[in-house]
Each structure stands twice: as structure tokens, then as C-alpha cells.
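Some notes on the structure that comes next.
Just one protein chain is left out here, and the rest sit where they should.
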Amino acid sequence: MVEPVLSVRNLQVSLRSRDGSVNQITKDVSLDLMPHEFVSIVGPSGSGKTTLLRSAAGLRPPSGGQVLFEGTPVTDVPKGLSIVFQEYNKSLFPWLSVGKNVAVGARELPVDEKNQKVSEALAHVGLKGFENRYPWELSGGMQQRAALARAMVSDPSILLMDEPFASVDALTRNHLEDVVLALWSESKFAVLLVTHDVGEAIYLSDRVLVLSARPSTVLAEVKIDLERPRNQIGTRSQARFAELHAEVLERVEAAGRLAVGIDGHVD
Amino acid sequence: MSTVALGWVGILILAAAWQILAILLHKSVFPTFVAAIAAAYHIVTGPALRTDILPSVERTAVGFLISSLLGVGVGMLVGHYRAVQQWTATVIDFLRSLPTPLLVPVAIVVFGLNGKMVVATIISAAIWPVLINTANGTAEIEPTMMDTANVFGLRGRKLFLKVILPAASPQIFAGLRIALSVSLAIMVVAEILGGSSGIGYYISNAQQSFDIVGSYGGVIVLGLLGWVFDTLFLAFERRLLSWQRGTVGGFIDG
Partner (left out) sequence: MTGPIGSRSSSSSRTGSRSTGGLDNPAARIMFRRVGGVVCALLIWELFSETGVINKSALPTPQATAVAFVHNLSGLGRGALGTLDAWGLGLLAASVFGVAIGVVVGRSRVADSLTETLVRMMRPLPSLALIPIAILIAGLGLKMTAGLVSFAAFWPIFINTRVGVRQIDNLILETGRMLGMGRLELIRKVVIPAALPMIATGVQVAISLALVVTVSVELVGGTGGLGQFVLVAQQGGATATMYAGIILGGMLGWALSMGYSRIVDHWIPWRSRGQVTTS
């Protein structure tokens, strides 16, 4: 049997706010990510998607439960795990050129191999010839592609993405989705994507998990049985895509309504 | 423990370290913390208060005020009129790069050894941070605001006093605060070099007459003076700039 590459078990995260009160973000979240699987997490805003991702990456210690990466408990960010953040403008190092930013991801390799890897990664995301530019000289979409190249250059077994395309315009977004899809299908890594865009989750994923409002649990799992390879127009215009979209959206909205029913407000 | 309390613990640690080090070293040039504090107390309560401290305070205040008025006035002109900025740029750049203490000998030649010399030296140094900050603040005023002023027919003196001055005031105050500490520092050098009274004179006189504890005491008094000036200035600024609160620089988390 194949072991999951990332396994989140009964994860519970609480944050202490400034006034001392404890705020429970996730109550009980479990999920398994199999090798080369593409899973998305959607949920109402404020459902702790980002917090969940940070804990899964080892950036924030959970208050309960466990995260296993290839079978070993996660305490710090494990080797073989990469993240792409939403705020590419803060995540790329402004003091390094694009090429050097990507090279940081492969800095343990010998020079020749490293240079080889960097130019490969840049070519993959369509940034060939931009090695010597600085991040702040590039458009938002290009910056995010550079961040993607940096995350990929170390050949990770998992890529975590936190709303990676939320800060770019719609056309760039479609293009970036296809870049990720192409990268993923050519390599062997698994993807865990957090997004608030249901269409994006369905278009990209094998499975979509719906998170409840805070304190969150996994409300539902929807299997996406759309055939691959997918493409923006063909896949999105299938009847099955519309059905899945409706199903997931209904569950997300139910989660939002549920929160209203409990607290009297959505946060 | 709160941040403020920890801050005072830091000061205590430093004072204790000074005390212990002084006792261990037992050097005549390095008196204990307690002795230095006692000397400072002696200065503030003795005749030196009238003969040295008050004159220094007066010179600093006068020099600072003249620098402020000149700096704000000229700074607004330089910031508002591009031609003025271009004509004066090189000269201003040169003058503000000049290490001002070099001008003390000149001031001595022109004014002699007295308070006027100290005030003149202070102005030659303290005017620059005010002028530069005012000019930058004026040049960076939102064009919309200037257009609005234009639409309402604010021109000439009214434009400067009612629009530019308040709009540039946050930057002006930042410059004034720097000018205040510059005034204090230059006052000391001028008095050490060519004073016949004042706290700087007191410190250097004590050193030359081997009243070592006395010169440490003088430095402590001066530090307190700087702290008082700074605190007063911040209180004044907060009052004057209260309109600004809520529009910029607020904390989102309260």
C-alpha cells in the first residue's frame, strides 16, 4: 500500500490574541495527501485555511494533533516541502536577482548542477532571460512564477500553495493555473492548495476538501472525476464541471450559513 | 514583565555594572555611579544652576528657535519654488555637509567669547535639519491638496500659512526634533571651546582643574537636560499634531 506523503491528524490550532483570549482556529482537521496527488482546500473566509497550511508546513506549532511528513512528525519545515505564498512581493528576496532567488532553493547543490537546475526551473515557468532582473522589476504574475520556480528547483515531494493567485488579475491567473498544472503533471510532487476560488480548486484538483467556519473541521470531501489533461476552456465548459462547481459551492455556502447559525455572524 | 519595567531593569543593570566596575578598577578617572549622581545633584542645587545651567538652557533655546523660524521659512520657499531649489541646491548641500564645529573659531573671531557666539554656532548647525525636512515635506504635499487650495483662491502668504505649513508639519516636526538635539550638542562644543560660562564650560573646566567627579556630574546633568528638552518637545508636538491622529500612522490592532 502507498503511504501518504503528508498526513494531518486531528490538527488543532489556537491563537492567543493580544488581549489574552484564546482563539480556536481549527478544531479537528485530518487529511492525507498521497504522492503526486493534487488536493485543494476551500472554505468560507476566516475558516483557518491559511493557519492550517502553515501548521502543515511546520511554520506554526499546532496546539493539538500531529502532522506527519513521509511518516515522520513535523517540527520545523521539512526538507522536500516547498511553499508558495500569496504575497509574492514579500516572499521574493528583493536584494537578489530572479536567478539568485531561485538559486537559494538549490543552494546545497554543486555550482554546475545548481546553475543547470535554476535555468531549467526558470525555463519551465517561462522566465528564461529574466535571470538578472530584480523581482521588483517584474509584473505580479512574473514574480509569482519566479516564486514558483524557486519552490520547484529543489525537487520537493510536496508543494503547498496559499492562495497563490489571489493577487493577480484574472487572465494572469488562468495562465498561472496552467503553469502549475503543467509543472505538476511533468513531475512527481503532490500539491496541497488553499484557495477561496471554487472553480480554480475544481479545475486543478483530484480532490477538494471543504472546511467549516471557525473553529474548523473538514465538512466534506468531493472527488473531482474530470479527465486529464485539462484545459481552461474545454474543462470548464463541461457539464460535469458545472455539477461539481455547484456541489462544492453549495457545501461552502452551507458552511458559511452554519457559522451564522451558531455565532450570529460570519467572521 | 511589561516592556517599560524591563526597560528600567536594563538601566538598573547598567548602573550596577558601572558601580561595580568603578569600585573594582578603583581609578581616579572613573568615579562610581553613586558619586557621579551626587555630583550632578550638587550642580543642580548649587550656584552653578544660575551661572552655568540657565545660560546654557537660554542659548540652546534661543539658537533652536531662530533656527526653527529661519529653517521653516526658507525651507518652504525652497520646497515650493523649483527655481529657488535649483539655485540654492549646491550651496545648501555644501553648507549642510560642513562639520559645524569648524565654524566655532570663526564665531569666536566675529563675536568674541560670549553667549552670542554660542547661539550663532548653534544656528549654523541646527538650521539644516529643519530646512531640509521642511523643503522635502513641502515638495511632497499631495498635488490634489495644492490644486484644492488653488481652486479656493489661496495664494501667497495664505497658501504658505494655511496649507503648506500644516500639510508639511509632520516632516517639519521630525526635523525640529533633530535640530533640538543638534542645538544641545553644538552648544556644548561651543562652550567647551570658547565659553566663559555654561554647562559645557563647567564640564571642561572641571576636567582641567582635576575635579573629575564634577565633570561626570556635568555630563549627567546635560543628559537630563537633553531628556527634558526631548520630552517637552514631544508633548508639544503631540498637542499640535493631534489633528493628524486617525488619518495616518494608526495601529490597525488598536
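As written, the chain order gives the labels A and B, with residue 1 at the start of each chain.
In this text, a residue touches a chain if its C-beta (ideal position, glycine included) is under 8 Å from a C-beta of that chain, and two chains touch if they have at least 3 such contacts.
A quick note: this is a predicted structure, and the numbers were derived from the prediction, not measured.
Undergrad: Decide which residue listed in B:Val34, B:Leu49 or B:Val109 touches the omitted chain of the complex.
TA: Touching the chain that is not displayed is residue B:Val109.
Undergrad: Quick one: which of B:Ala40, B:Ile53, B:Val118 or B:Ile132 touches the chain that's been left out?
TA: Among B:Ala40, B:Ile53, B:Val118 or B:Ile132, only B:Ile132 touches the chain that is not shown.
Undergrad: Just name the one of B:Leu95, B:Met146, B:Leu165 or B:Leu241 that touches the chain not displayed here.
TA: Spelled out, the listed residue whose C-beta touches the missing chain is B:Leu95.
Undergrad: Of the listed residues B:Ser67, B:Ser169 or B:Ser204, which contacts the missing chain in the full complex?
TA: Checking the options B:Ser67, B:Ser169 or B:Ser204, the one contacting the hidden chain is B:Ser204.
Undergrad: Contacts of chain A with the missing chain: which residues?
TA: 54, 57, 59, 76-77, 79, 81-83, 85, 87, 89-91, 93-95, 104-105, 134-136, 150, 154
Undergrad: Considering the whole complex rather than only what is displayed, give the residues of chain B touching the chain that is not shown.
TA: 3-4, 6-11, 13-14, 29-30, 78-79, 82-83, 85-95, 97-106, 108-110, 132, 135-137, 139-140, 180-181, 184-186, 188-189, 192-193, 199-200, 203-204, 206-208, 212, 215-216, 218-219, 222-223, 226-227, 229-230
One rule holds for everything that comes next: only the chains that are shown with their structure count from here on.
Undergrad: Based only on mean CA positions, could you tell me how far chain A sits from chain B in angstrom?
TA: 53
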